[in-house]
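Below is one structure, written out as structure tokens; comments come after it.
Of the protein chains in this complex, one is absent; all others appear in place.
So, subunit A:
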Amino acid sequence: MSDVELQLCLALPTPDITKGFNSNNYHGLGFDHLKQTSCFGDRKKRDFEQALGNFSDECNAMPLLLWSGQPNEEDDNHKYRNKRTFTIDDMNDAEEDKVVGWPPIKSWRKRTCHHHHHHERAAGNGNGNGRSIYVKVKMEGVAIARKIDMRHYHSYQHLTNSLISIFTKNKKCDEHYNARYTLTYQDKEGDWLVAGDIPWNDFITTVQRLKILRLNLQTQPQTGPE
């Protein structure tokens, strides 16, 4: 798959502030007393230590600092983001983080639920309720369009990475070898624009359809519906 290289050209916005991992969510420290009073405690711990064999350095409980320490704000590589606290709201938003894939409900069921709630709730309840946003994605030269849930992505980079994966599956992509593409979208007003100019959060509320256009090296990309 690495043979086929697609590059999606975007006018990338400056990266959003990575939301740091909240280590307060872990309660490990408070329950040491339970471990000690457990009747299994000592025996299991010894077995565990014995089992470690060559693989072990030390046998204490894993420090949770390891977990919260990466990737952190010191990481220069802004292309890649920590997906662990998935959120699509603004930093200013008072709404709580929504966790990807939780509660564990299949997407088609979520769609039905929220279709119902969409009618019940007042308008203006924006992004925070986790409702799926399905848009059709078409790639120039590929017959079958795909449908994706915009909720699944939290940045342009994430979206384009995924689209590359999805569309390189198509065998006709041999002819797209080393081609360059542009991601365009149709907004609420019906206009076709190049993706990447507006902040991600605004983008997902306005996007209606996506189209990946092949760049002619001589001319500008033709934006517009097929």
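Simple rule for what comes next: a residue touches a chain if its C-beta (ideal position, glycine included) is under 8 Å from a C-beta of that chain, and two chains touch if they have at least 3 such contacts; residues count from 1.
Everything that follows uses one rule, which is that contacts and distances are computed from a predicted model.
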Name of the absent chain as recorded in UniProt (options "Large ribosomal subunit protein bL17m", "AP-1 complex subunit gamma", "TRANSPORT INHIBITOR RESPONSE 1" or "Serine/threonine protein phosphatase 2A regulatory subunit"): "TRANSPORT INHIBITOR RESPONSE 1"
Residue ranges of subunit A at the interface with the undisplayed chain: 1-2, 25-28, 31, 34-35, 38, 40, 44-45, 47-48, 51-53, 55-56, 59, 61-62, 64, 66-67, 70-71, 75, 77, 79-84, 96, 98-110, 112-113, 116-117, 129-131, 144-149, 152, 158, 161-162, 164-166, 168-169
